[in-house]
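One chain of protein is taken out of this complex; the other chains stay put.
The first chain written gets the first letter, and so on, giving A and B; residue counts start at 1 in each chain.
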Amino acid sequence: MRKEYLSKENIAWLLLAVGAFVLCSLLMNLGIINSYYQITLYNICINIILAVSLNLVIGICGQFSLGHAGFMCIGAYAAGIITKMMPNFGGFMIGILVGFAISALVALIVSVPTLRLRGDYLAIATLGFAEIIRILVQNMKITNGAAGLNGIPQLTSWPLLMIGVVISIMIVCNFTHSAPGRACISIREDEIASEAMGINTTKYKVIAFVIGALLASLAGALYACNFYVIKPNQFTFNKSIDILVMVVFGGMGSMTSSVIAAIVIGIINMVLANFSEIRMIIYGLALVAIMIFKPTGLLGQRELSFKKLFASRKGDK
Amino acid sequence: MEPILEVKNLTKNFGGLCAVSNVSMTINQGELIGLIGPNGAGKTTLFNLLTGVYEPSSGLIELNEDGQKIQLGGLKPYKITSYGISRTFQNIRLFKAMTVLENVKVAMHKNVRYGTIAAILRLPSYYSEEKWVEEKACELLKEVGLYSKRNEMATNLPYGEQRRLEIARALAIHPKILFLDEPAAGMNPQETADLTKLIHHIREKYKLTVILIEHDMSLVMNICERIYVLDYGKMIANGSPEEIKNNEFVIKAYLGEEI
């Protein structure tokens, strides 16, 4: 079995990940990525996790969820509250795990009734759930209400963030290229046929939804322990739409394009940081234009695949 | 011969409309059965009831499995499929944005023995099972003559080949009973002849019981051993092709009262 793990394409992926990590570390040490750019870089990483996980739910499984910010909120608060009590690495890990547990539970509660609903109804139902989560957080004592949590220890480090990104992408991609992943894609393509082929559609929708929720919760934890402060109004449905925009820009169903979209949008946000209204207008116009002229997104369903790349180079010779 | 599937007084109402009314059928192991009737007679509705897309208003659907009777009425489609009942669709329902090969692989789902965790962690079972799936799926595609097109998107196939792919996909779940909903619709005579051969071939090879809806009478009369006739949701006749050809109710249903 070992030769499958050490295949050419896996080594290529590993080199790419290590390369990106070393390059960014170097640039940070040299001060080319200064502390201002570093915020953007960290934000991009968190957004990659969010976009890739939402893409699993929307692009792969075809379930239009608008509740991603809700799960991010759970992860952020779980990590925030626990690391404030235990400001060390162990506390951070416990916080992430507690976030996972709550997110998984909430995702199950949300998904079992709502995933029966058709596309646009599901969107509204998930939106409603996420808003309920936010309103609850806003009114609870332990979360410090609308004022939010202050002074969360900064435990998110660059290596940790990079590991989070790599693991998230690996989970989503490995899942997609497997029998459960194929089942999810078939649900997206034609639910009735999928069920006639022996697939328990509810089960696979729930699985995709829960994986998405767990990764969003991870992103939330990394976010909370990076920016000191979290407030409930950072997790409104506008946040869900922000994530959706990345998925749609890149192309639903393609993880490569979600990653690229998260990077590009992160940079655009940095450039337009002082013009937030113009930024939102551009977002809106771009959404409309993409849907009208290129509804599959900028990259469509294309994926960067070393396997295909090597295969085609072999073919050339 | 022993019955593999028994339908007893099956009825389906949509609001006030009775789409299938009090239908009974007995289908024996290994038979090739035709289901005919004028447009709107309720043929596809009957298929949808038998495969779980609709829930019956009343009546029973019993599957005989090794001497045990299993009630299929009201079960979810994927449950019914797991008992070895598979189907094609009248209005082709392929997974359009998946390749031909992937379409077949999806249908092999219930025979894949690794779960989500093994998939994400890429445990050894993932690799061995995926290899098996790949081989099996390719084998099936060779069977229906689509192997050379395995990496094309399903939606790019010509119409006749899409119908063949639907059959390959239905076979991939290892069925005992295969429902074909208008498999020859929109095909030219040459394609229909090829299809007839294919149906014969798979039936022999996989020991299938086949039930097909078809409007192409020459095809039905040619290959079916027994024919059921539906009209206005009621079963009006059943018998051999010869008997059906001369049955006065059938002639009335198709040609009207005055003959």
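The rule is short, and it goes like this: a residue touches a chain if its C-beta (ideal position, glycine included) is under 8 Å from a C-beta of that chain, and two chains touch if they have at least 3 such contacts.
Operating definition for what follows: contacts and distances are computed from a predicted model.
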item	value
Identity of the absent chain, which is to be given by its UniProt protein name, from "Pup--protein ligase", "Branched-chain amino acid ABC transporter permease", "Glycerol-3-phosphate dehydrogenase" or "FecR domain-containing protein"	"Branched-chain amino acid ABC transporter permease"
Absent-chain contact - pick from A:Gln138, A:Thr176 or A:Ser217	A:Gln138
Option from A:Leu108, A:Val229, A:Ala273 or A:Met291 whose C-beta touches the chain left out	A:Met291
Among B:Leu10, B:Val53, B:Ile120 or B:Val250, residue touching the chain not depicted	B:Val53
In chain A, positions touching the absent partner	64, 113-114, 117, 119-121, 123-125, 127-129, 131-132, 135-136, 138-139, 192, 241, 244, 248, 277-278, 280-281, 283-288, 291-292, 295
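The criterion applied here is as follows: only the chains that are shown with their structure count from here on.
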item	value
Where chain A and chain B are represented by their mean Cα positions, the distance between them in whole Å	40
Chain B residues within the chain A interface of the complex	51-53, 76-78, 81-82, 86-87, 89, 93-98, 102, 105-107, 109-110, 112, 114-116, 119-122, 124, 126-127, 129-130, 133, 169, 172-173
Chain B partner contacts - residues on chain A that touch it in the complex	1, 4-5, 170-171, 174-175, 178-183, 185-186, 189-190, 192-201, 207, 211, 253, 301
